[in-house]
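What follows is a structure written as structure tokens; I'll ask about it next.
Other chains of the complex are left out, but the ones given are in their true place.
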Amino acid sequence: MFQVNTPLVSVLRRISSVQTFYVPGSDERKLNSSRKLPADSVIYDLEDSVAMNRKGAARQLVFQALEQYDIGKTEKTVRINAVGSGLEIDDLSVVLRSKYVDALVVPKVQSPKELEFVSRMIDSIAPESSRANIRILACIESALGIMNIREIAQCDPRIDGLIFAAEDYAADTGLMRTASRTEFMYARQRLATAASAFGLQAIDMVCVDYQNPEILEAECKEGRDWGFTGKQAIHPKQLEVIQRTFSPSQKDIERATKIVEGYQEHLKKGIGAFSLDGKMIDMPVVKWAERLLAKAKMMSPPEKS
Amino acid sequence: MFQVNTPLVSVLRRISSVQTFYVPGSDERKLNSSRKLPADSVIYDLEDSVAMNRKGAARQLVFQALEQYDIGKTEKTVRINAVGSGLEIDDLSVVLRSKYVDALVVPKVQSPKELEFVSRMIDSIAPESSRANIRILACIESALGIMNIREIAQCDPRIDGLIFAAEDYAADTGLMRTASRTEFMYARQRLATAASAFGLQAIDMVCVDYQNPEILEAECKEGRDWGFTGKQAIHPKQLEVIQRTFSPSQKDIERATKIVEGYQEHLKKGIGAFSLDGKMIDMPVVKWAERLLAKAKMMSPPEKS
């Protein structure tokens, strides 16, 4: 029933990661308390949250966190410094010695070549046992990255997601943040479209206004409506709202169930389209509903097996 | 006075088709009643509105409708099943035997290759007398189709239009429908831009909320403002609103006339720009007005000849 060329299975596999949480790699206390976070992915950061004179210490602390922390099903991810910064080879040389790296976040990606470099480094350095499973998340932080997104999204089989870094993007392009966020519309919608086109996660911008739950909720809802599969977080109290908003709501699940059941009933009579609450329901709407229900099942607590 | 590279004539030729109406190919009663529809194009559907166990019967009913119905100037169009679905060759083998096919609607187009295939099938199967005139309308229903739209729009001379399938698009990308429709902004504006760039029709999304004329009107107006040339309909009562909204209004015609006349007057004095109601009028605005008047003339009832 689904489109021939759409990799639905991989889309579902990927939606497990709806919140990604940044932990400064140089802050031993925060690294330690990240063990108890209910996030889907924890990103140990070696880049922007680490001052230049703490980069070496951060690498060692992150390596220890990778090796020693038991964080259950939460993914262990490391954000390295940008390819070309002069710091990236040391970052990779240290963290890729651990076999507990689930994914690398590569910042400031502007073209395929940065990701191809990181993928070759994984081939060369990572332990043979984990090498094949290390994924790459590309952070898009510049206008050039957005212009080149189609090539970036397809350049290496390890690429698993695209992340939109709004504050860096504003710095690169000189655009001014407004409450409406319309200044980011082209960039965010193009990124989400590219991610969907090539079966990748699309991780939306950080909400820097972390004291205001209404803004966070509105941003989450907008990102979800636009096709993002998850959102970055910088504060633990953002996690619950992100998780809740990116999961299908009870109301959505009920509507989707009515659509699928109604369609099955009409199909028995040879009817391919029907009306529900004044709206025409046919195959495309049914597919949307089936996908939403599959996602809801995926995100609910697993049954004992 | 018009731009060197803009095929204005072909743009005008194409705007005759502002409403396209879907008729389920398996529903004999609806096929029959479609004869009296005041639509510009009727699309006999073999795809989503036809249940899997009715595909064969639908092909025959649609073939009969092509051969036997006299629907005047309304275009006869067939939506086949997607290339790659396993159904498309049988669809084409049956419907292309008729010499009354004006156009084929190809669903789920993601790259040039689906359209190139259909165009080769027309070369092979369609009667020699009609072969050269069969046009192709490409339905864009996925993020990949939107990413590849520039290549899709240029790949074959038979391509005459791009159709945006909003519900399928939402199913493919996982985006959530909102009343504002901003979730579709990138996809719809990119599609309309590509259509305009390559001289094609741009047919906007179906309004599924067919009981609510305000929503339909707002959707029509938005589509028209964004450069769409027409809109799909799924209910006969949607046709009048679509026709009215996509035609130039009396008010627009009056303003355009004042602009063109004012320009001619000033031109005689060697002045290339003037002020009208507090706005600066120069060549670009004049061209817009000339185009609107040409469109209005095109869409008005033909004079006896």
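First chain written, first letter: the chains are A and B, and each begins at residue 1.
The working rule: a residue touches a chain if its C-beta (ideal position, glycine included) is under 8 Å from a C-beta of that chain, and two chains touch if they have at least 3 such contacts.
Quantities reported herein were computed from a predicted structural model and do not represent experimental measurements.
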item: Full complex, copies of the single sequence (shown: 2); value: 3
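Going forward, only the chains that are shown with their structure count from here on.
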item: Length of the line joining the C-alpha centres of subunit A and subunit B, rounded to whole Å; value: 36
item: Residue ranges of subunit A touching subunit B (in the complex, touch as defined); value: 3-6, 11, 150, 185-186, 189-190, 192-198, 224-227, 229, 252, 267, 270-273, 278-285, 287-288, 291, 295
item: Contact set on subunit B toward subunit A in their complex; value: 24, 26, 47-51, 53-54, 82, 84-85, 108, 110, 141-144, 146-147, 165, 167-168, 170-178, 182-183, 185-187, 206, 208-212, 234-235
